[in-house]
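Apart from one protein chain that is not included, each protein chain of the complex appears where it belongs.
We just call them A, B and C in the order they show up, numbering each chain from 1.
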């Protein structure tokens, strides 16, 4: 429903709060960023515009594009949505057959335009542009060392670190980049562009998604495959952990800067972040989430009258739960998508009179009913409590909460902005304590095995798409301790 | 998904093409308008802002609000969405405890600001504001007669006619309005406001929806109940056919200007226009549409692998079809919601290369599959053909189309903009001919009885919510012939 | 200096306060409106755009244009400056070879868009558009009579009256217009347009300026000749008092609706309103104002060190005063042209710290100097007092004020917004009392004869350009009493 109300039962991505952020009643996880690259298409900027638009849910705060024809760089970055940052004239002025682009969801609260990517630098060998998704755990340490030897920084983005490392090297660009990547610890997908080359890299654990496609003679790279669908490109494959692709006038060169470590793709991408029409490791996300719902129904069935999902991210799972149990899936919750910076938020007074900020319950559907409410995660617990209460005020006689992730207990080092451990309700409370806190009649989380099997789908026996579940089980795939200089969250 | 892509399976209202209209590949019916009234709330303008926002899908072209405290009128109208037309300062300046508001979806191609409602006039007794949803069949005739006797018009909106009829009368406002309504033939909901009174009227057949709610001491009126949910008001009832409510300092007075004729609420409101979280005649629309899907499954089952709905309006029905048949409901179609006037449309060249305008099929989901595709209506047939072909190109082996309305054959006289009969494919072609035209493996429409029973739900035996199905069966509830001066479509 | 600071000594038209109004420290007279018409030029809209832009100083609040090719009307009106109201696409859509346009400076405080002109109506014979500059003294009376017989009004603009009078007549358009003009008392220039004709009329005293020019085969009409200069047209003549020109496919027809009364063109047009590069009655305004300054120097010489003018309207006169006396003309006052609605006004606190709102004195120029300060008029006296004090604070040892109009004592009935007589300082105080009030060392006003001779210039013996000086001498050229229903100011 465009931009006003997304009825529950009608998934549309919780993350598509155009400009309205996650504040307010939603204490959801913040998304990281999205990258999109084109090499060899005469309309690189236009293709990127549609590609980045498809990745908009990964970052609504700023957007940017750097384009070249092999010579000088043309670039533009701005605060806001892709469609706001680029107008027709601007896009037409970005002439070139290769480009890297970025959408950003600031996690640090520092939303200065200077941090908008792609970052663009001039160095000894010419121009260098960088776009990242993810986080460099040891960025503060590297940055401190660079500053000690006279480097100046224009951003607070740790992405700038990689440019300095490359510029400081006396080697050729590709070797310099390889050296730089070897010094970096974290979870990331990098797109780098010089006047004559493009370089694509994925961290040694493949923590953040990055895929490749072809369109005619052009190569395309994207954080999610939905962007390829939009522009009619053919998906080729995911970039491998530790892999480094170099593109130049002679085509694509496959290389690597590190041996692959255990595959550990972010589980929250499956559960929550990625668009339902994207695919990860060959699985459609809507189908994966339906399987999570089905699995929940098997693990923790409850007798009820209606199943409803918290819009938008839990609709697919709710449909799965309904399909498995035979309990009808209904529109019990509505999300008001007060989109955009221009929408006037209701005053405190009006909210107290009943004007709903974002979410409301549909009385006609839930009154007198026993409701199963599917959600994707519980972070602080405040949102869940609020939604359960909305359903009760609208007349639900029972509210049973089912969560399609295991309890979220630990902070992320690989690109997701998470609150302090102390604020993560599951880090200090039992499930029964959380149930009471959120005022539910029952509360169940999917089991870790259940999640893995739902993700694997039919390929469960030969599933090779290892997950990072550190936020659930504290098993981080990389080193995370740098004597207090390590960095959480997202470095974009 | 805010405003880029609404995955199918995720209903969000086909009509929420923010600013992008129905042109392009979509040959859908155009919406009519929405009205919203407040009487007796100190923040009438703010309540109306949220109310009209909830009705945005009924008209995205212009919005307006006229407010008073019992004295002078304050009003503002503008082209664009509610959130674009009103900014904070503007809203704060609209001081008053009563108001009438309007959102408009121009049907005539004449999108001049002067036609934006509410229309506001000065006449002998002071100020008069009018907001309408619907159409006056005999407007051209009345207008001609008024001009002959010296009236001047400032709009091409037939709504202006009622103001002239009232101003020409020598009676008191309420009596004058009653006389005026009796001269008018059509389907409409009217909100009128003078300096000291408000008047709400529904045509003698109740063709267009209009409901009443309470919030504290205030009375609220809205084309759809979803607006009440948003602001936390309690739904009271629908306005009756031929009824006329008058509100003044002494409260609410129930009156009528005509005996009720057979109840004939627009069937397309149930099928397509109204929001899934609204209710009509006591039924939630999402549930009604699920019943349509279930009914279709009973009437015309087909063995298949996946069910998918054409987003956004057919998602509910597709879920119903899946529930009834056990065939899984999947995300086979994605709608790219390139919202807003600022989005840059892909060039013809890019579209030919595969950049999708609005809708694309998800290859991972449909490849190698037999697909049931649910849609709400077929107007010219061009869209259906296009969508079927998208599915085939993405690898669907069979495409079976199921339509939740009977064949659309006749133009509407009551507020829906329809093309010439000659362009309505069902007016000249058989179902088999249409099937061939749209390249489907099978094609079935819901039966008229099936539609009525799905709408009625459990109340099928004592269902009193009579439908206007003239577009299907040519049985118009009012006179429609005025010697060539009768008017189709929508008069807003 | 574009839009920040217009140094005094550098006339740029006091009226070019883009969007900033006359409020604040300036208690100047408010301008009336400007009209511009084109008949017979294929780019009528573009010519009008440049023409109206040249008339911008006559009205900065709204702008509008109605264009036709002989059939339907295309029109657009909006709040703001000409360049803000029309963008390229909008202008390109206004196709036609004839047009009437308007810029408005609201005098009533009612700045609703609905009052923006040209007003456009539909009546028995088709479309009718009206643009006016001036005031109809008996408009309230006519309006009341029309409402009594059932007319409805959409504006508070009295210009709507003339459309009703024409629509109510059973005669042909030209005869109906003639009848209507004969019922109207006031000072005005009218442009009327129907689908096939244009009509231009000036009141029987020629109170408001309106001139005609040719450009190729096209006829042009404008409130001021500067608009002709801008577009390269050749000035033909002024429209005569009581004259009525009709243009149709057969060309220009000269007619009249009234015998000419004594010529009485508004004296304030010469003194203050019109642009210095316009000409009235064959005289360039800059030169006329220089003569006023010279005359003041003859009538009331004072020994001083520098002459300075209050920007922008008094610069020409100040140069004349300096030329006549040999006292150097210097930049003693600077006007800060904080243009546009987007400029952030300094807070009260900052103003108290010395941040100047609009006008400041240049210390380097006036310190230790005896200053002659030329201004065009004194309305309430508050501005004059403030400017004198600015000069004193900057170190002027003496300030001698010379005003190029006689004392302003009486309200205007012909299109200039004036305050209540009680607020006009000259209506109750002697010149010596005013001098004390404004804290000047001396104060002199030009004599009425001096003004007339300065206006007449070399043509003083055969000067036929009679002036309305009612605001100075209470000698109103028309009837002004309608039993309390007469209207002051401006009816646009």
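Basically, contacts are C-beta pairs under 8 Å (C-beta built on N, C-alpha and C of every residue); 3 or more make two chains touch, one makes a residue touch a chain.
All values derive from a computational prediction rather than experimental measurement.
Colleague: Check the whole complex and report which displayed chains the hidden chain contacts.
Modeller: Answer for the hidden chain's contacts among shown chains: A, C.
Colleague: Of C:124, C:208 or C:275, which residue touches the hidden chain?
Modeller: C:275
Colleague: Based on the whole complex, identify which of C:233, C:310, C:388 or C:471 touches the chain you can't see.
Modeller: The single option touching the absent chain is C:233.
Colleague: Using the document's definition of touch, tell me which of C:170, C:250, C:342 or C:483 contacts the absent chain.
Modeller: Checking each option in C:170, C:250, C:342 or C:483, the one touching the absent chain turns out to be C:342.
Colleague: Taking the entire complex into account, which one of C:65, C:245 or C:319 touches the absent chain?
Modeller: From the options C:65, C:245 or C:319, the contact with the absent chain belongs to C:319.
Colleague: With the missing chain put back, which residues of chain A would touch it? List them for me.
Modeller: Answer for chain A: residues 75, 112-114, 119-124, 128, 147-148, 150-154, 156, 163-164, 167-169 touch the chain left out.
Colleague: Just checking the interface: what residues of chain C touch the absent partner chain?
Modeller: Per the touch rule, chain C residues meeting the hidden chain are 1-7, 9-13, 16-18, 43, 46-47, 49-50, 53-54, 56-57, 83-84, 86-88, 91, 215-216, 226, 229-233, 275-277, 279, 282, 284, 286-287, 290, 312, 315-316, 319, 322-323, 328-331, 334, 336-340, 342-344, 346-347, 349-350, 353-356, 360, 362-365.
Here, only the chains that are shown with their structure count from here on.
Colleague: Tell me which chains count as touching both chain B and chain C.
Modeller: none
Colleague: When the centre of a chain is set as the mean of its C-alpha atoms, what distance in Å lies between chain B and chain C?
Modeller: Roughly 48 Å separates the two chain centres.
Colleague: Rounded to the nearest whole Å, what is the centre-to-centre distance of chain A and chain B, using the mean of the C-alpha atoms as each centre?
Modeller: Chain centres of chain A and chain B, defined by C-alpha means, are spaced 36 Å apart.
Colleague: Taking each chain's centre as the mean of its CA atoms, how far is chain A from chain C in angstrom?
Modeller: 60
Colleague: Residues of chain C that touch two or more other chains: which are they?
Modeller: Chain C, residues with two or more chain partners: not present.
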